[in-house]
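Inspection log for the structure reproduced underneath, given as structure tokens.
Every protein chain of the complex appears in place save one, which is left out.
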Amino acid sequence: MSDAAYTTDELMIVNAARQLGSLAASGHPVCFVGIGLPSTAANLARHLYRPSPVLVYESGCIGSKPTRLPLSIGDGELAETADAVVSVPEIFAYWLQAGRVDVGFLGGAQLDKYANINSTVIGEYEHPLTRLPGAGGAPEIAASAGTVMVIMRQSKRAFVERCDFRSSVGYGDGPGDRERFGLRGGGPKWVITDLGVLEPDPTSCELCMVALHPGVTPEQAISATGWPLRFADALHTTDMPTTLELETLRELQAA
Amino acid sequence: MSDAAYTTDELMIVNAARQLGSLAASGHPVCFVGIGLPSTAANLARHLYRPSPVLVYESGCIGSKPTRLPLSIGDGELAETADAVVSVPEIFAYWLQAGRVDVGFLGGAQLDKYANINSTVIGEYEHPLTRLPGAGGAPEIAASAGTVMVIMRQSKRAFVERCDFRSSVGYGDGPGDRERFGLRGGGPKWVITDLGVLEPDPTSCELCMVALHPGVTPEQAISATGWPLRFADALHTTDMPTTLELETLRELQAA
Amino acid sequence: MTTICSLREAVAELIHDGDSIAMEGFTHLIPHAAGHEIIRQGRRNLHLVRMTPDVIYDQLIGAGCASRLTFSWGGNPGVGSLYRLRDAVENAWPHALEIEEHSHAGMATRYAAGAANLPFGILRGYVGTGLPEHTSGIKQISCPFTGESITAVPALRPDVAVVHAQRADREGTVQMWGLTGVQKEAVLSAQRSIVTVEEIVDELTPMANSVVLPSWVLTAVCHVPQGAHPSFAMGYSTRDNAFYKAWDPIAKDREVFTAWIDRHVRGTADHEEFCQSIGLGVHAGV
Partner (left out) sequence: MTTICSLREAVAELIHDGDSIAMEGFTHLIPHAAGHEIIRQGRRNLHLVRMTPDVIYDQLIGAGCASRLTFSWGGNPGVGSLYRLRDAVENAWPHALEIEEHSHAGMATRYAAGAANLPFGILRGYVGTGLPEHTSGIKQISCPFTGESITAVPALRPDVAVVHAQRADREGTVQMWGLTGVQKEAVLSAQRSIVTVEEIVDELTPMANSVVLPSWVLTAVCHVPQGAHPSFAMGYSTRDNAFYKAWDPIAKDREVFTAWIDRHVRGTADHEEFCQSIGLGVHAGV
């Protein structure tokens, strides 16, 4: 299969779904998903892996099993196919904060080398160059989910040395900060990009490239990163999206 | 109608229902009711007065309209006929504590002259002579309901100078205590007994006899009270239960 | 005790210049018709409160109704920016908009505290983010039992809550189902409330996942079919995703936006005329 046979969105979605698949081996991973790539990846994993991931939406749906991809987080299908529908205060208090979510998904406009994310403002807070949507559910997803998966396109503009604003915490300013902040969740474990996969170094907490997608060079990754990018010793290449993965994904998107 | 034509329970129920009826004139009074006499009185008032009282049960039922008297606070009929059924944490937080209840009902083993009530222990707490059920919903009903109606049989053993334990607060040790405790509700306004009706003196907060039931003498009331009982200047006699009141009540009880 | 009245009367009576108003609905059941009526009546200096400002507040902000916004996520879900919100924050157009920014969990906690008549609520949240530096109402307190540090946020007590629901009975008891978000808390936290409904019925039949708000906790109930459009009311309508996409170019340009508001909102007498104006049919019921 040639490069042109899939889009970079599909590539990111397939790789995110695979990570969920690897977690599925030890039981249904409970995923707290937002709309867009995370929801698509989690739904793809639900079709590909057993035990299948459990989807929790911040709109209050627990265990949704949509047959088509939801267009918004409040899509009627999500409520209709859910095991339970609860209030928004409850979903955050009894489910996310309580530590019942295994994997949270985040994205944003900026990501720094400690996996902190900015989805609030570019520029100064009081006089922003660009006013972004804001933190939404991210601060508490980043704090309380068992692990966090970040899905973002890699570029010098987005992958920055330091975020203009910290909407959600990855590893703060480095080792020990999560503990200092009293954050219960494990923090970001995987950053899935259009170029490959980054993971935090276990010692320094700095995001390092652990895999590149087929055909991507280390130089491309370096030039798409705003900090001096390090690579894992065992840098590997991700598997090409399989026909099954792509067909399942496309059927889902066409439904 | 002779004395023997009604029981003292009926007398208390009818008089409690009348108080709710007088509140109904200014809109549906929202009543937080326990099982027993309060529930019976509130249901009687629901049949006799318009706008009818709204019944809220601590089991989570809001706006129950039982056709027969519930035997327990968790009677199926209460849930089936309710406008809404909510959780127990919600009924206490969003409804009682929020100040949405106009009238709370209380009773107990002991009542003192400042309308504090004991339903916890007779004797010392650590070595009780009699262990009673405990406070239940009473502390927060007494604190947060707009007003409180107490229904209790009057006797020297029950109407005491000072309660052995304070399960719920009336006026504490006198004027100013409710404010000092930060209690939002207005406190007990009526004590309906088998002998008559007591109300707190507006200045001293001490419970005074404002009415006696037909045929009851002041001496009877004095000898059934453990503190030097005072009487209102305008002491009146309650109206005899009417045929309509008694028939409606008995139909309810027979249903 | 609630009154069943027209939306025009409810807004005229209950929403005043300078009020704080919470119009809630999490994607589902967003009270758009009420937002339009506020624009029609020309309210000013409103303090808008809402977890997800969305298109409904983009319109109110662009129309000059608001001077303050309390929120946690301000975008057009699945589409992109709220350009009127951005223009107000970035360029003070049509005038400056003061913002007070929280997280979703924090906003939900604040509404719940308001509904429970508590002065504050607590959560594990915000710590390590940039929010506490810029938002004054975020403080750390110690657990009196464990000494652990926990975040406190002040209760929300808006002057008015506005929500949309599927139906009400003739006494004004309201029933909504499906995703009901933070609407119960918004209504119970507010001093006054307006509920627009798709339908008024003789009797509310029980529904799964439904929230019922008794008439006696509501101030006004208004019969406004399609009152959530372009959001939806499960059982009555579906989300008009095309409208959300079409909003993007309208909101991007001040003049296009103003012309749209003038024509479809200010230029119509009520929601029925608005629906005709944008070519939206009114459904036949559930």
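Observations
For clarity, chains are labelled A, B and C in written order, and residue numbers in each chain start from 1.
The rule is simple: contacts are C-beta pairs under 8 Å (C-beta built on N, C-alpha and C of every residue); 3 or more make two chains touch, one makes a residue touch a chain.
Because the structure is a prediction, the values reported are computed rather than measured.
In the entire assembly, the chain absent from the figure touches the shown chains A, B, C.
From the set B:S59, B:T193, B:T225 or B:T238, the residue in touch with the chain omitted from the display is B:S59, counting the whole complex. Here the missing chain is touched by one residue of C:E9, C:E98 or C:E148, and it is C:E148.
Not every partner is drawn; the one left out touches chain C at residues 116-124, 137, 139, 141, 143-146, 148, 150, 152, 154, 206-210.
Across the interface with the omitted chain, chain A contributes residues 27-28, 30, 54, 62-63, 83-84, 93-94, 97-100, 184.
Seen from chain B, the chain kept out of the figure touches residues 35-36, 58-61, 71-76, 78-80, 85, 87-89, 92-93, 96-97, 120, 125-126, 128-131, 133-140, 143-144, 165-169, 172, 177-178, 181-184.
Note that in this section only the chains that are shown with their structure count from here on.
Averaging Cα coordinates per chain places chain B and chain C 40 Å apart. In this assembly, the C-alpha centroid of chain A lies 57 Å from the C-alpha centroid of chain B. Shared interface positions of chain A, i.e. residues touching 2 or more other chains, are not present.
Counting partner chains per residue, chain C shows two or more touched chains at residues 184-185, 211.
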